[in-house]
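All protein chains but one are shown at their positions in the complex.
Moving on to subunit A:
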Amino acid sequence: MTTTGTEEPEPDRPNRANATASAVAEPADGPLSGGVKAPSRARIGWRTLRKDRYWLEPTLIVAGLSAWLLYGFVRVFMQDFYYVAEHHYLTPFYSPCTSTGCVEAAAHFGRFTPDHPLIPFAALSLPFLLLLRLTCYYYRKAYYRSFWMSPPACAVPDRHASYTGETRFPLILQNLHRYTFYIAVVIVLINTWDAILAFGGEDGFGVGLGNLVLLFNVVMLWLYTLSCHSCRHVFGGRLRHFSRHPVRYRWWTFVSKLNTRHMQYAWMSLGSLFLVDFYVMAVAAGWISDLRFF
């Protein structure tokens, strides 16, 4: 029953006969406890009243990140099809190729890490790239919400019994994110160098579709890396007086502009890494041949 119209007599609060008649039945949702069910708060049976598809975003993130990790895992331990000798295309998954198992032409920085099926050919860069993305402020948001469901979506309860955020081990280590950023800059420089070297194949200078894909990937990696929050802070964010450091202020302004799209760059660079690696694999394995422009 619902109450309508102006003629209805005002229900008396103590017994609220009118309101009770139209009260909505509450779900049996466990005993009252913490969080939104803490004793002082409005007693509402539902833990969330959101009816929109708030679960969609975390689901897509879990699916997207898992698929990417699976692909990356398979490729890193494949230890094959990472270099197109004819056009000098090297996939970033194997750069810098430092394993003694690397093809010599692909090893731009020497071969000295052990060749073992469980050690990636790019053992010096991959762990740091993984750490970069694991401690990245955007990915933290993404996996805290989706994998850890803390919280799964806004105003949808985080059902963990206790919560200390990033104040304890191991999550306190997220504070070292800036170091992974410094290392990532070096690695992106190496990737850039690889992309430049790829313009000179076995027959000298040439441009193919692979070059464009490599270049696109490098641009995405730079956008992702430079839009980093720690980058924004060390370039100028930590200053109290921009006016005393005009150059750093300009850098900060530039990085701040990129920073607003950090999430987009995070996904676009994952996409471009997949694309370039898949392309190099397909050409190296002979599934397709590289489209040459000149």
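Here, a residue touches a chain if its C-beta (ideal position, glycine included) is under 8 Å from a C-beta of that chain, and two chains touch if they have at least 3 such contacts; residues count from 1.
What we mean here is this: contacts and distances are computed from a predicted model.
The chain absent from the displayed complex carries the UniProt protein name "Succinate dehydrogenase/fumarate reductase iron-sulfur subunit", chosen from "ATP-binding cassette domain-containing protein", "Amino acid/amide ABC transporter membrane protein 2 (HAAT family)", "Cell division topological specificity factor" or "Succinate dehydrogenase/fumarate reductase iron-sulfur subunit". Looking at subunit A, the residues touching the absent chain are 2-6, 8, 10-11, 13, 16, 19-20, 22-24, 26, 34-36, 38, 40-44, 46, 48-52, 137, 140-141, 144-145, 150-151, 154-160, 162-167, 171-172, 175-176, 178, 229-230, 233, 237-244, 249, 259-260.
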